Each structure stands twice: as structure tokens, then as C-alpha cells.
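Note that one protein chain of the assembly has been removed; the remaining protein chains are unaltered in position.
Then we have chain A:
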Amino acid sequence: MAVTHDISPRLDDLVVTAHRIRQAIESVIEGKGDAVRLTLTVLLAEGHLLIEDVPGVGKTMLAKALARSIDCPVRRIQFTPDLLPSDITGVSAYNQQTREFEFKPGPVFASIVVGDEINRASPKTQSALLECMEEHQVTVDGATYALESPFMVIATQNPIEMEGTYPLPEAQRDRFTARIAMGYPEASAELEMLDVHGAASPLDKLEPVATTAEVRTLIEAVRAVYVSQPIKKYAVDLVTATRQSPELRLGASPRSTLQLVRAARAHAALAGRDYVIPDDLQDLCVPVLAHRLLPSVEAQGQRRMPEQVVADLVRRVPVPEVQTK
């Protein structure tokens, strides 16, 4: 049987390219296959990633490694309490020679923007970045400047409990497609890290393995991944379950449904499949949904994290079944 779809060759390319990028990143960060895979998934789903963990587990390293392995403009912003919105979006400066105001683009004008310790900046600055994330454009002094494609923000943040942080409001957390926690590396991986990183940073040796154009093609391929009606219904069921769970004060938004399906497409494509299956959604539910949810008072009392609640819901919501008459 010949499947006369032009999606399959593109999918093959995608799998090969994605594999190259993954290998490049994993040469820098050992033993974090899942995190790397999810990062790629978010990139292909045209989303933004929030990496949350304690300092020193390689959050920035992951972001940088991804940026390096793709041959695209990369900017890094270190968020501090005194950072201003214009430090991110850019300013209009008066040019003495032309006698005109001219726009100096800020660091947000890049393909991959690494926002380090985003929760250290003031809410005003945070929201400046978040507007760019959602709108894919920057408006300064009435003029609107479009951002490049692909455009991905990889923000890292310390856990909310840490000192000197401004926790992101839920409205802003909702803009991130997924949140991952790095976690400490395993003992063996840490040992290997000592060997590799001991002499010089492997980041320096990292060569780009894909171009911006290639990444754009990949994103196109992901958009063509087929989502069947039962899968859409399943996605809605999953999201609805978070809204109905008595353990959650705030359920997931319709935007999260959209992003869940988009991420599932990328997840399927990365597995070389041109259609989404329930397993894709199940794998992505916790990273895509958990950071948007607020636990209810009882759940907090029982120390139930939204991650656990979502995992339980995924186990309970029935998958689409074969209809037997």
C-alpha cells in the first residue's frame, strides 16, 4: 500500500534532524533525555518553555545548548529586580545624524530567547516579555515590530519558595506551553559530568546542527500531523477533568487545550508518527497542564501537588475506545 502523502518524507527528515539536535544537546547535559525531548517538543509546537528548579542543576545549560545547536540568533536576558521593560523590548533613541528617532531592538528580537531567573524581575518587566510571547510582536512608541519565526522563550526560574522572587501570576504562567523540572542528575551521570566538564565547558565545542530554515520546515511538518476527532475529544475531556476536580481551585484554560494538542502533534512527529495517539497526550499532560493549576485548600493541606493531581486524572479519564456495535 502506498500512502501518497508528502508528510512522510518530511517526517523522516524531522526525525533525523530532531535526533541530531537531541544528540548535540545531550553531549552537553547527561542523563536528561526526557527534559531534552520535551524542550524539542515545545520548540516544534511553537511554544515557550518554563524550566523550574533549584540553582545549579543545568537549567541555563539546557537553554544554551538548544540555542547553540540551532544556527539561529540567540539572546540571553538575566532578569534582575531592576530590569526595565525597555531592556527587553528595545528603545527608540534619537539619532543625531538623521534627526529621527530610531528603534534599537532589544534582546527579545531573536529566535531563541533565554530568560534567566525570570521570577527575579519585577512584574512590570515580566509582563513585557510575556506580551511578546503571546503576540509574537513588540509595540514600542506606537510602532509594531514583528518577531522572527521560530520564536521561543526558554525561561528559567527558581522555585517560588526561594528568597527574593516575584512569583509569576497564573495568567502569565498560562502562556508557557510546558514547564519542566530538571531534577538532580543520577550519580553516574554526575560522575561523567565531572570528567567531561572538568577541563573545559563542552558548550564551547558545540557546533550548530540545524538551520533556522530547517527548523521552520520541521514546524510546518508538525502542523500537518493528523489529530482525529476522538483525540480532540479526549484532550477536551482531560482539560475538563481538571476543571471539575475537587482538588483544584483553578482548572486549565482553553488556551491550554490548544497548546496541549499542539504539543501532542510535535510529540507524535518526534516519534515519527503522522497522527496523534492518546499516549502523546498522556505523556504531555503533566508538563503542559500542571503549572497552570491551583490546588484547592484541601489538596494543599494534604500536600497534593498539581502534578500528582493531574497524573491521577490522566489515569482516570478513559481513552477513546473502539466502538463495537
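We take it that contacts are C-beta pairs under 8 Å (C-beta built on N, C-alpha and C of every residue); 3 or more make two chains touch, one makes a residue touch a chain; residues count from 1.
Throughout what follows, contacts and distances are computed from a predicted model.
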{"item": "Hidden subunit of the complex - UniProt protein name among \"(2Fe-2S)-binding protein\", \"Transglutaminase-like putative cysteine protease\", \"ECF transporter S component\" or \"AttH domain-containing protein\"", "value": "\"Transglutaminase-like putative cysteine protease\""}
{"item": "Omitted-chain contact residue, chosen from A:E26, A:D279 or A:E307", "value": "A:D279"}
{"item": "Absent-chain contact - pick from A:V15, A:L206 or A:V319", "value": "A:V319"}
{"item": "Residue of A:R20, A:R76, A:H197 or A:R249 touching the missing chain in the full complex", "value": "A:R249"}
{"item": "Absent chain, residues of chain A that touch it", "value": "1, 3-7, 224, 226, 228, 230-231, 244, 246, 249, 274-279, 282, 296-298, 314-320, 322-324"}
